[in-house]
Structures are given as structure tokens and as C-alpha cells.
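A selection of the complex's chains, in situ.
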Amino acid sequence: MGARSLVFLLFLMLILSFSSAYQGKKKQYKPCKQMVLYFHDVIYNGQNAANATSAIVGAPQWGNLTILADKFHFGDVVVFDDPITLDNNFHSKPVGRAQGMYIYDTKNTFTAWLGFTFVLNSTDFQGTLNFMGADPIMVKTRDITVVSGTGDFFMHRGIATIMTDAFEGEVYFRLRVDIKLYECW
Amino acid sequence: MGARSLVFLLFLMLILSFSSAYQGKKKQYKPCKQMVLYFHDVIYNGQNAANATSAIVGAPQWGNLTILADKFHFGDVVVFDDPITLDNNFHSKPVGRAQGMYIYDTKNTFTAWLGFTFVLNSTDFQGTLNFMGADPIMVKTRDITVVSGTGDFFMHRGIATIMTDAFEGEVYFRLRVDIKLYECW
């Protein structure tokens, strides 16, 4: 092998290393971390102060703070501090709390806008994950985003696929959250 | 060309490839995707229930839920579900909905804090983009951020330059949103 062909090989490999590096950075579609969690929301209705985990704190002019408003709850702002569990049992030992708010934001169907944090404090995970996104509630599974994290989830980002796992009247619901992190540090 | 000079060349090129790779990762100032969209907000004033796309749902003690408050609307929280169009015509076929909230947050000028999602459902784009940022309304163009996305915008991030394209009384406004995505997956 002569020096000339070696130089050629050198160029070839550098080009390959460039393109590989690029793909490694931009097309990583396999989650680097994944977990499934549930959270449980019991909304305050004026009579369940002891059990309620959330409360209506803003409402449109036609609404009030103990009953979700007409027009598909449009405009209701709900603050929550919901237990997170590993399975779908409300009475399981919580591994953390889901804290933040959701806002009903359509007048002709059920949709919500979500901004909240998972504060995880278990043997498996110590840290927080921050969620944001639109939730078209009537769709079976829908994607929101994990925009950031702290602790074990330092600088992480990803997608959370949420599913309404239970819905009882307008007082209790349970969400299944399938978290897939695609950027891990 | 001797082996020694080849080794030197090798080092030189690796150093160059390192610095190039670094710049490729960190200094990518050209958008990988770009689009211009408009959205239209008609605020509920107690008399336009049929047409309104947004409603005041929180207000300071001196405010109410059908008129934007004194002191530059400081403290007013507005929830919206606004049509998104490709041009500046309110009656154009929507390509999606802008859903979320804005909050007026200064007492001596007009500024807002924005947290919302573009839910896009057109032939060109299927997916969501999540926006967050401060909006100094009286400035002609101002930058907010695209913090995340789903679907066609999986894991995307970028900047949105917004401009008030129309403003009629305190009932209607239209925003032009120039979205530039700098991180595409």
C-alpha cells in the first residue's frame, strides 16, 4: 500500500466519520431512558376537601370554582398536586408527585393545555421532569413533550405518550404516562 | 511523501475535523426548517360568545372577566383556542389551532407571557410545536422560543419571531409568527 492510496483512505474515513457523527447526533430515535408511570387527579368539588388533589382556580365568566364550566370546560384552570404511582392503583405507594396545572382550552370538544412537573423521589429515580403540550383528551393516545429535567434527568428531553386510563364522572381521572427520553446526558 | 509527513497530516486533519465537528454542533445558525403562520384571537367580552376564541379566566383584584383590566391589563390571564392560517385572512381555511394561554404581566406598558402550542393538521405538517417566552407587545418584532415538538416536529427546537399584524380595539388581534427551527431530528 503506497502513501498515495493511504492518503485517499484517510480522506474516505474522515468523510465517513463525519457523516456517522452527524447521524449519531440527529437521528437517535431509540429512547435512552424509558418508563411508564401513572398519576391520579381528584378535583375539588366543594365537598371533597380532604381527598381532592386539585382545584379549579380560574374560570371564564360563565364558570365557577367548584364545577367544571359549560362549553367543554373552556377556560377552566386547574392546579394539581397528584400522586404518581408505578401501577394503576390509586392506593399504591407514590413514587412522586405530579405538580402544575392544566387548562381546558376548546369550546367544542375536550382539549387541555398542560404545564407540569414530575417530582420523583423513589429508589429508582431522584429528580424532576418538566412536561408541556397540548392534550386532545378524546384521542386515545396523544404525545406531549418532556422539555427538561433535573437530578437523574439533568438536561434530558423527550416525548411522553399519555392515555386516559380511567375517568369517573368529572371528579377523578387517571393518566398513564409512557415517557421516552431521547436526549440523555 | 514520507510516513512522517503523513502522520503530521493525519494529526492536522483530525484536529480540523474536531473543530469542524464542534462548530457543526454548536454554531448552526441556519434554520433546518422555517415557516410563517398567522393566528387570530377574538377575546370574549360578554357579548360575542359565538365568535370568541379566547376568554379572560384570571384577573387581579381590580379586574373582571369581560373587560381587560386597568394598569395595562396587568394580571389578566387569557385562555385561547385560536385558528392558525397560512395568510393574514381570518376566514382562510385553518391549518391548525394555537392553544394555551397568555398573561399580561406589566403595570406600566403592554407585555405578555406566553405559553401555548401550535396543533398543526394540514397536508404540509402534522404535529405540534410548543412555545414559551416573554412578549414585549409594543416592540415591532420580538423573539420567543420553540421549546419542543411532536410528530413532524419530534424533538425540534428553535425561535419564533412574532409581530402584531393587526389589532382592533381590545377584541381582535392577529399575530404573524415566523418560526425558525435550528434543532431538527
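A and B are the chain letters, set down in written order, and residue numbers restart from 1 in every chain.
Assume a residue touches a chain if its C-beta (ideal position, glycine included) is under 8 Å from a C-beta of that chain, and two chains touch if they have at least 3 such contacts.
Here the structure is a predicted model, which is why all the values come from computation and not from measurement.
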Full complex stoichiometry, one sequence, with 2 displayed, works out to 3
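Following the convention adopted for this analysis, only the chains that are shown with their structure count from here on.
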Distance-wise, how many Å sit between the C-alpha centres of chain A and chain B, to the nearest whole number? 20
As the complex stands, chain A meets chain B at residues 3-4, 6-7, 10, 14, 17-18, 21-22, 25-29, 57-61, 63, 74-77, 103-107, 111, 113, 115, 132-134, 136, 143-147, 157-159, 182-183
Quick check: in the complex, which residue numbers of chain B touch chain A? 1-3, 6, 9-10, 13, 17, 20-21, 24-25, 44, 46, 55-58, 64-66, 77, 79-81, 97, 99-101, 115-117, 119, 128, 130, 132, 147-151, 154-155, 184-185
